Structures are given as structure tokens and as C-alpha cells.
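My questions all concern the structure below.
Now for chain A:
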Amino acid sequence: MADEPKSDDAATDKPPSADTPAGASAADGVKPVPATGGQETGKPAAAPAKPKPKPKPKAPPEAPKGPSDPLPPDDLEQPAFLVSLRQALPAAIEQVSYWVGDWTVIVPPTALIDVLNFLKDAEEASFDYCADITASDWPPREKRFDVIYCLYSTRRRHRVRVKVRAGENEPVPSVTGIWPAANWLERELWDMFGVNLTGHPDLRRILMPEGWQGHPQRKDYPLEGPGELLLESPMEWLRLRNLSDETEIE
Partner candidate 1 sequence: MIDTIVIPLLKIAVLVNGVLVAVTFTVLMERKVIAWAQSRLGPMRVGPYGILQAIVDPIKLILKEDITPAKADKWMFTLAPILSLVPALVVFAVVPFGGDELFYVTDINVGLLFIIAVTSIGVYGIILAGWASNSKYPLLASLRASAQLISYEIAVTMTLVSVILTAGTLSMIGIVEAQQEAGFWFFFVQPVAFVLVLIGGLAETNRAPFDMPEAEQELTGGFHTEYSGMRFSMFFLAEYANMLVISAVVVVLFWGGWLRPFPNVAALSFLDFIPSWVWFFGKMFGFLYLFIWIRATLPRYRYDQLMRLGWKILIPIAIGNIVVTAVVKVLL
Partner candidate 2 sequence: MTTAPSPMFDTDELVINMGPQHPSTHGVLRLVLKLDGEKVKDVDVVMGYVHRGIEKLSENRDWTQIILLTDRMDYVAAATNNLGYCETVEKLMEIEVPRRARYIRTILAELQRIASHCLWLGTHAMDIGAMTVFLYAFRERELILDLFEEYCGARLTYNSMRVGGLPLDIPTGWDEKVRAFCDVMEAKVPEYEELLTNNRIWLERTRGIGVISAEDAIGLGLCGPPLRGSAVYRDVRKDEPYAAYDEFDFEVPLGTRGDTYDRYLIRLEEFRQSIRIIRQALDGLPEGPVMGKVPRLLKPKAGETYHAIESPKGELGYFIVSDGRATNPYRFRVRPPSFCNLQGLRPLVIGHLVADVVALIGTIDVVLGEVDR
């Protein structure tokens, strides 16, 4: 836990993932480190804790609030597909960003399907190849997830990234209907981040075991397992673990 930017608040401030009812309580359950004292694992997870991004003085610099998403320089000519996207769906674009040669379009989740359909079908864009779908997690932010679609055009040989900012439970539409390739990539996205994907035909765990609880790539996911207590005195560990489970049920 020491590596986490906000070491002490991490446990208490963790927003419960209500989209996976079992997952929320169990995400705490898989982290039985009660022996260290400072951690309040037994905190009722049902109450939606509001994110309190107040930095502790001793904590290392405040957790990053989000990516920089720098605006493109004014003198840089935007690619044709961005110009036409802006014309076709002016309301859908929150921001266009440019960094080390990569273009990123930031859109709201509601407009995602429209934008992606446009990017796939428009002649000057023709992004027919979905290279990657991934996310990054910025816990202090209210819309904590950046869901990123890396697109490529096999005909025009250019790339773009589309980014969606989504909150913990905010629905993000699945893009499997546009690119079948998204199927497994979105399964992994859900497995690792627990982004609330809607309309996915086969949303199951893909890398983690079936009964796994919690979403490992979230920034507030514990970095360590049960620790030395389990090795030294398993009974004590089990007792503490059950204890925390019971308090959760209450």
C-alpha cells in the first residue's frame, strides 16, 4: 500500500463498485490487512462514500487528477477526418488533444457510438480496424475512468484515439456492434476496471478466474495480498478476515 499516492485514505475513500453488488463488499474482503491497524477494512461498504480528495500533508504529492490532454498547437493543421467530424457532430466533441504526434478526440459516453460510427464509415476517416480498447483510472476524479479506443485505418493508414470519460457506474455503450474485435477487449476492460459496459453480448471475466471479486487494474485495488500474517498465523488471519466479513454483513 505504501506505493499508493494516498496511503491512508485509500481504504476509506474507496468508492464501492455498486455495479457489481457482490464485488463491492468482496473487494474489501480480498484485502484482509487488519493487523496493520490503520486500515478500516470493516467500514460498511454499502454507504456510498464521497470521494474526499483532500491531500494529507505527509502524503506524497496529491494523486493525479487526470491526464494532461494538451490542446493541439494552433498552427498545427488538423487531419481531415477531425474537421469533418466536427462538422458532422459538433456537439459530440468535448475536446481534441494532441501529444507527441497522436490525436485524441474526447467525447461524452452518450455520443460515443455516433462518433465511432462516423469514424468508421466516413470516407476520409474509414477507421475499420479497432486496434485496442483500454482504460486508465483516476480515482479522485468524479468521472474516474478514461476509456480509450485506439483506432486504425487499414485503407488510409492513420490512427486516432477516442477517449470517453466515465464515472464509476456511468454506462458506456459497447462497441462490439461496430468492430467484432471489441468483444474480448471489452471483456478485459470490464474484468480489469469494472467499467459499466452496456450492450455487450458476452460480458464475463476473461483473465481473472470466474469467481474473482474486484477489478485489479483500478488504482485503489490493493497491491498486496494478505501479507505475512497469513503465513505466520493462518488462524488469526482467518479470524480477522471473518470478522471483517461479518461487520460487512451487518
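A word on the picks: all candidates are chains of the complex that A comes from, given by their letters.
Details
The rule is simple: a residue touches a chain if its C-beta (ideal position, glycine included) is under 8 Å from a C-beta of that chain, and two chains touch if they have at least 3 such contacts; residues count from 1.
A quick note: this is a predicted structure, and the numbers were derived from the prediction, not measured.
The candidate touching chain A in this complex, chosen from 1 or 2, is 2. Chain A contributes residues 3, 61, 64, 67-68, 70, 99-102, 104, 128-132, 134, 136-137, 148, 150, 154, 157, 159, 161, 179-185, 188, 192, 205-209, 216-217, 221, 223 to its touches with candidate 2 in the complex.
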